[in-house]
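In what follows, a structure is listed as structure tokens, so that the remarks can point back to it.
On to chain A.
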Amino acid sequence: MTPTYYLLLSALLFSIGAVGVLVRRNAIVVFMCIELMLNSVNLTLVTFARINGALDGQVIAFFVMVVAAAEVVVGLAIIMSIFRTRRTASVDDANLLKY
Partner candidate 1 sequence: MTELPTVEVASGITSLAWLLFVLPAAGSLILFVAGRRANTWGHWLGVLTVVASFALGLAIFFQTIGMSADQRTTEVHLFDWIAVAGLKVDFGLRLDPLSLTFVLLITGVGSLIHIYSVGYMSHDPGRRRFFAQLNLFVAAMLILVLGNNFVMLYLGWEGVGLASYLLIGFYQDRPSAATAAKKAFLMNRVGDVGLALAIFLLWTNLGTVQYTDVFERIGQVSPGTVVAITVLLLLGACGKSGQFPLQAWLPDAMEGPTPVSALIHAATMVTAGVYLIARTNPIYNLTESGRLVVALIGTITLLIGAIIGCAYDDIKKVLAYSTVSQIGYMILAVGLGPIGYALGIAHLLAHGFFKAGLFLGAGSVMHAMDDNVDMRRYGGLWRKMPITFVTFGLGYLALIGFPFLSGYFTKDAIIEAAFTAPGWQGWVFGLTASVAAGLTAFYMTRLMIMTFFGEKRWEELETSDGGHYHPHESPLSMTVPMIILAFGSVLAGFLLTNGKALATWLAPSLGELREAEGGALPHSVTPWLVLALSALGVLVAYLVVGRRPTPVERPERVSLPVRAARRDLYANAINEAVIARPGTWLSRFLVFVDNRGVDGVVNGTAALFGGSSGRLRRLQTGFVRSYALSMLGGTVLVAAALLVVRFS
Partner candidate 2 sequence: MLLLILLLLPLVGAAVVAPMKNNARTAKLVALGFSLVSLVLTIVTWFSYSVAAASSGTRFQLELSVDWIPAFGTHFALGIDGIALVMLALIAVLVPIVMAFSWEERIPEGRSAAGFYSLILATQSLLVGVFAATDVFLFYVFFEAMLVPMYFMIGRFGGPRRQYAAVKFFLYSLLGGLIMLAAVIGLFVVSGEQLGSGTFTWVDLQRMAASVPESTQIWLFLGFFLAFAIKAPLVPFHTWLPDAGAEAPVGAGVLLVGVLDKVGTFGFLRYCLPLFPFASKTLAPLVLTLAVIGILYGALLAVGQTDLKRFVSYTSIAHFGFIALGIFSFSSQAFAGATLYMVNHGISTGMLFIVVGLLITRGGSRLIGDYGGVSTVAPLLAGAFLVAGLSSLALPGTNSFVSEFLVLLGSYPRQPVYTILATVGIIFAALYVLWVYQRTMQGPLRGSAVLGALDTVGGPGTMLDPALSAKRSSGFPDLGRREIAVLTPLIVLILVLGFFPGPVLDVITPSVVATMNEVGLADPVGGLSQ
């Protein structure tokens, strides 16, 4: 298999993630879509590392995972807090701030 397929796959995943952010209402799901985007990038990185024959890509992917994990902690905390005050996790309900 040529590495290009992996690149295409990751691009596809990235797009799915992006579209998911746009179409889903639940904050958690939106957030998971973003995680999907991050992970698709990991795939890209690893693929490029493979193509280039170097390890940097993989190393970067690890970094990304750690960052993503940290992001999850913070993100969930924020989503939790808003869920507690509003009793909903729908991002569309949070639109007091506009115009």
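Simple rule for what comes next: a contact is a pair of C-beta atoms (placed from the backbone, for glycine too) under 8 Å apart; a residue touches a chain by one contact, two chains touch by 3 or more; residues count from 1.
As a selection rule, all candidates are chains of the complex that A comes from, given by their letters.
Because the structure is predicted, anything quoted here is derived from the model rather than measured.
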item: Complex partner of chain A (touching, any copy) among 1 or 2; value: 1
item: Sites on chain A touched by candidate 1 in the complex; value: 18, 21-23, 25, 30, 91-92, 94-99
